[in-house]
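I have a structure here, written as structure tokens, and I will follow up with some questions on it.
Here the complex is missing a single protein chain, while all its other protein chains stay put.
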Amino acid sequence: MSIQTYTAQSLPSDDNINAYSFCVDVNGEYFTQRGKMIAYYGQLKFEALTAGSVSSLIASAFSAPLYAHDFIVVTGHGKLILGDRGFDINSYTLQDGNLTVRAPNLLAFDPALALKQSIIPGFLTLLGTGRFLASSNGPVHFIEPPVRVDPQAVVGWSDCPSPCHHYDAAYMKGVIGAAQAFMGLGPSSGEEHQFDFTGAGTVLMQSSETVRESEALVREMESQLGLLGTPSLEHLQDQIQQRLGQQR
Amino acid sequence: MATFELDGSRLLKVRIDGETFKALNGSMVAYDGDVSFKRQGIGGQGGVKGAFKRKLTGESLTLMDVSGTGVVYIANMAMEINLVQLAGERIWVEASNLVALEAKLKTDQKFNGLRGATTGQGLFTTTVHGQGTVALLSDGPAIGLEVDQGTPLNVDPQAYVAHKGQLQQNFVTDVTWRTAIGQSSGESFQLRFQGQGTVYIQPAERDAGIDV
Partner (left out) sequence: MPSYSEINSKLVEVAVNAGEQVLARRGAMLAYTGDVRFKPTVTAGSGVGGFVGRVVRGENIPMMICEGRGKVLYGALGLHVTHVALSNDQLTVEADKLLCYDGTLQAGTVFLGDKGGFKAVVAGQMTGQGLFTTQLSGSGNAVMLSHGPVFVLDVDGQSKVAVDPQAYVGHTGAIDIKLGASVGWREAVGRGSGEAFQLKLSGSGQVFVQASEERL
């Protein structure tokens, strides 16, 4: 039989089953992203973060209201198997450290860690001491700054400052219709725009992902609409119309 | 006898010598020899009644007969292929996870109890029984999970691939599970298995794979 088979007892405890799945030994409370549970043994309960029965200590560690909707609390005793779109899953340990990761790629984390929203839209920052799980499109590759990375290939970074946007002006001059592409009206690729990392730390990258509709990103943008006046809103509406018109 | 062999984890190599085997329609990626392909239509297994039953049950399994002499390479969407040997027993498989089987094995559609309208997978599951090899697909390497008396297993229907043994399958519409489901996943229920047997799962939600 070529299929690796396990019993509830023989499943790895808090470890990968294979590159694309992970088994968590749940004993108490644990945060995971919605919809990433593949199977479980035992008695587990899944609750939304806003539920009354979730202890206030847990809720306070989660300081990312925009993403509260994407995470749930798992309580009880059992073996929980997690998987994410066939992506590679890795477990990371922070020791009084920090790691900023692309929100949809954060699968699960220890309630001991604090979770905050990064300045960079679509990313979450984990702080403190504890373990967490992150997924990536193919194996993660670690690289040290200074480095420029295609935004779709960034999984996260640790210790170094948040990246800056880098627009390759020299490249833009040569592109047919450079003005259009620069304004972001065409699909941009890593050659025109990258995240620029400097300082001491580590950048985690992957083979690029198709930018999936990230609900959280949409919510992030929506939350900022309140800051705009009518002329700006009308301008945005035009932009959106143009973009939609360009979609094939 | 057609020999099934894996070449790496995503490719099935079938050697035939004037024989036939069945494979998922369109899953041939290459072959070396004199081989022909015929879709199982009205002339497929079960005759007219079989074809009609497949249509009625909404199962999306479409097999083709592969015959001739040579080596045939079978694959599907770079998914992992897993071989299961059947020794007279029956295996229940999600139709979209079946890629090839020996001709002497029999396939059937069995009523599986009521499922929500959201699944789009119909009320039936495909079963394969007899003596021989079945090749299953999985999005990521498949994982086998044993179930025995006292240790029931709960599975996300999108990750379910197959099962065998003396298992009772229930649909659990657990309110807390519904909380756990992401927007993209269509299932608002879990599959709970009790009894004695093995359940095979894949580490990805069906229809939610990597967009290429």
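Letters A and B name the chains as they come in the text, with residue numbers starting at 1 for each one.
Methods note: a contact is a pair of C-beta atoms (placed from the backbone, for glycine too) under 8 Å apart; a residue touches a chain by one contact, two chains touch by 3 or more.
Bear in mind that the values here come from a model prediction, so they are computed numbers and not experimental data.
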Sole residue of B:Leu11, B:Leu83 or B:Leu167 that reaches the chain not shown, by the stated touch rule: B:Leu11
Residue in contact with the excluded chain [from B:Val14, B:Met28, B:Ile91 or B:Leu191]: B:Met28
Listed residues A:Ala68, A:Ala114 or A:Val147, member touching the removed chain: A:Val147
Among B:Met1, B:Met77 or B:Val172, the residue in touch with the chain that has been omitted: B:Met77
Residues of chain A (touch criterion as defined above) contacting the omitted chain: 137-139, 141, 143, 146-150, 153, 168, 170-171, 174-176, 186-187, 189-191, 194, 205-210, 248
Residues from chain B at the interface with the omitted partner, ascending: 7-8, 10-11, 25-39, 41, 64, 70, 73, 75-79, 210-212
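What we mean here is this: only the chains that are shown with their structure count from here on.
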Distance from chain B to chain A - Cα centre to Cα centre, in angstrom: 32
Complex interface listing, chain A residues touching chain B: 1-8, 11, 17-21, 33-41, 44-48, 70, 72, 74, 81, 83-87, 89, 137, 209-210, 212, 215
Contacting residues of chain B [partner chain A, same complex]: 6, 82-85, 139-146, 148, 151-156, 159, 176-177, 179-185, 198-205, 208-212
